[in-house]
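Reviewing the structure listed below.
Removed from the display is one protein chain of the complex; every other protein chain stays in position.
Think of it as A and B in the order they're written, each chain with its own count starting at 1.
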């Protein structure tokens, strides 16, 4: 039957399946609210900081930074190829994201308690590159006809994208700070408990990524109801994470954990959603030269996964090192 | 074996082509010829399509007739200007007058879906004052309609066609957000934007009926740029892929390759059916009501060709105005060359627009105009170059070499209605033995003043952004309107506000031919909104018993 409102055939089936899976993750997250918080440990009996805990948290952060870097690497490769590397600076995110990916892999496997000077330098450098990249993208949008118009926000250089690589660097940088915690001490960053700092950074990162997804899904007219997921689920995760990071040390984090896990899964299923979207475009995968570039960006959604992993690392830090 | 829709009707045996799948079919209800259906709709374009869908959805038995073939774009449309003339009305019409019109590819479709199968998808609303241009602006004629009511139907048409438009439109009263976001603009469209900014005018992405994200079985636009010779991807939201499938799903029948030659009138002076030619023979379909939606040439031609002893001057023509007040729109352009590699054929041709002179009344002529970016394909471009610049030989080939550097701005301007611009019947007959139309058109002083104003403005705009080798295409027109105008009384108009003819109570006319004035924007969205309103009015009148009076 000719149908003018929803896709038909295999695409529809797969979309439904994926949606159900993501929905199940969401339900899991919601459900965990309903249960009373289990009395795991009382604040009075805070354990002595476990020297391995800091390293574990640091490696989790390396993994988060690496996931984010991978997303940026593939996404910026596709997008800057589309832009024909018109400007030599457009190779920067490829190089930096590849470096971030490399050092993050190294960090994830590194069980030593001390920061690594190369990792540390690369992460710090990448944070700055993110800021500079944002400046470049702002300039690109501003000089187009119409300036800061919807047209240029939709189709010009994406303002939020360079921040993702910056975030990857920042998370890595934080991981090095956590790693350098002397044995027996609570990890601190800039004089604040590390778990809280990482939690706030991850929460803000998720919020920014939601902004980017909202802009681009608005550009796509939210033509598919599943396009509302990344603008509804991660914000909740960001809020509960923020509450965990800023609130009293003893509050239940079980719900936060579930929301973050759901967000991490959402990031991965988003990739599958986008791949189906590419297949639905004119000519499908046979027309990949066009549809990879003009269709939904396949590598973009795992940015949520990376940030959710960072949030989970923050939760781990908060639980391992209650600060009051 | 390729089943050729131009030689054999496809909508037969209880099924119609599934436009979304090569070789596919959808079930279609069929009505017997001898039993009167509630409505026969003649023409399936911007006027007929919405009527078919809405009336069928309200439970009426409806048949849509179209003289043209029933295409499946995915399998029938080549990326080729010449062969895609299969979409155009190429049967002969005579043109004369001081400024003979160009028909065919320019403004006349012949396919299920009508001209919307090849239109440029520009979906604009009238300026509200144009519905009262005589009273408020001092020219033309008033419409017997309230703009606020039209605003409501425009919004519905925009939803139904999933118009991709800007987040906020700079001109006119507030309108709901367009269902889809505007498309990325191309280099040629950016020239309009920069030029408008240099002149201090506002510009906008043009609201277009081609989707910027998937919609059902329509994939998003791939910017192939062949829009005006038919969309081979179904991204274009033509009647063929929107209202017509809706109509079929609701129980309407479509008869493709069915040329209606005559509307029959019974002894009581009411329309009682149509004589149509299909599969090499004439047939008769009985009907309780007839709606003509054949556009500004075929509608008056059919009414005039249906003359009887009782209606000697043709049907619905006691006013003598059927065929009169034909309007086209001025479609002049200024073109030039840039050093940049533009490749203006990429993307829909009219991605940006300025309606500045539609909404600004500080000018010394009546009516308004807008201008839009351009991106003609090679055959169309060579025709524009050669006729406007009198170029042929080596000179033409050399200038054509600049194709990828070319940019241009093209106006759509309001021409005023004149009694003597008209459609009449010629002595020649067509392949069905029916007298063909003679289309007589002359520009008047106001039309010429507007054209000169627009050419000057467009040229200045291009000069300001450094476009060089400018030249003017002075002699082009496009869309049609008039020839069965609506109005307030039976002496000065053919139909009333509900598109119902004054003379024959069960005969409606619903397409661009009812426009009393044509406005300075492309007419298709207004035709669609009007058809949606007419469908609603018919349902109201049926309920109140007014239909049988």
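Basically, a residue touches a chain if its C-beta (ideal position, glycine included) is under 8 Å from a C-beta of that chain, and two chains touch if they have at least 3 such contacts.
Note that in this section contacts and distances are computed from a predicted model.
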item	value
Among "HTTM-like domain-containing protein", "Sarcosine oxidase subunit delta family protein", "Branched-chain amino acid ABC transporter permease" or "Gluconate 2-dehydrogenase", UniProt-listed name of the chain not shown	"Gluconate 2-dehydrogenase"
Residue in contact with the excluded chain [from B:58, B:346 or B:537]	B:346
Residue in contact with the excluded chain [from B:12, B:85 or B:541]	B:85
From B:134, B:397 or B:448, residue that would touch the chain that is not displayed	B:397
Contact residue for the chain not shown (choose from B:61, B:123, B:186 or B:506)	B:186
Listed residues B:33, B:313, B:386 or B:446, member touching the removed chain	B:386
Absent chain, residues of chain A that touch it	82-84, 86, 282-283, 286-287, 289-290, 293-294
In chain B, positions touching the absent partner	2, 74-83, 85, 88-96, 100-105, 108, 184-187, 190, 221-226, 232-233, 338, 340-343, 345-347, 377-379, 381-383, 386-387, 390, 392-394, 396-398, 400-401, 403-404, 438-439
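Quick note on the criterion: only the chains that are shown with their structure count from here on.
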item	value
Chain centre separation in whole Å, for chain B relative to chain A (CA means)	49
Contacting residues of chain A [partner chain B, same complex]	1-8, 144-146, 150-151, 154-155, 218-221, 223-224, 277, 280-283, 287, 290, 294
Residues on chain B engaged by chain A in the complex (per definition of touch)	18-20, 26-27, 164, 166-167, 179-182, 184-185, 190, 193-194, 197, 203, 205, 212-220, 222, 233, 235, 241-242, 245-246, 248-249
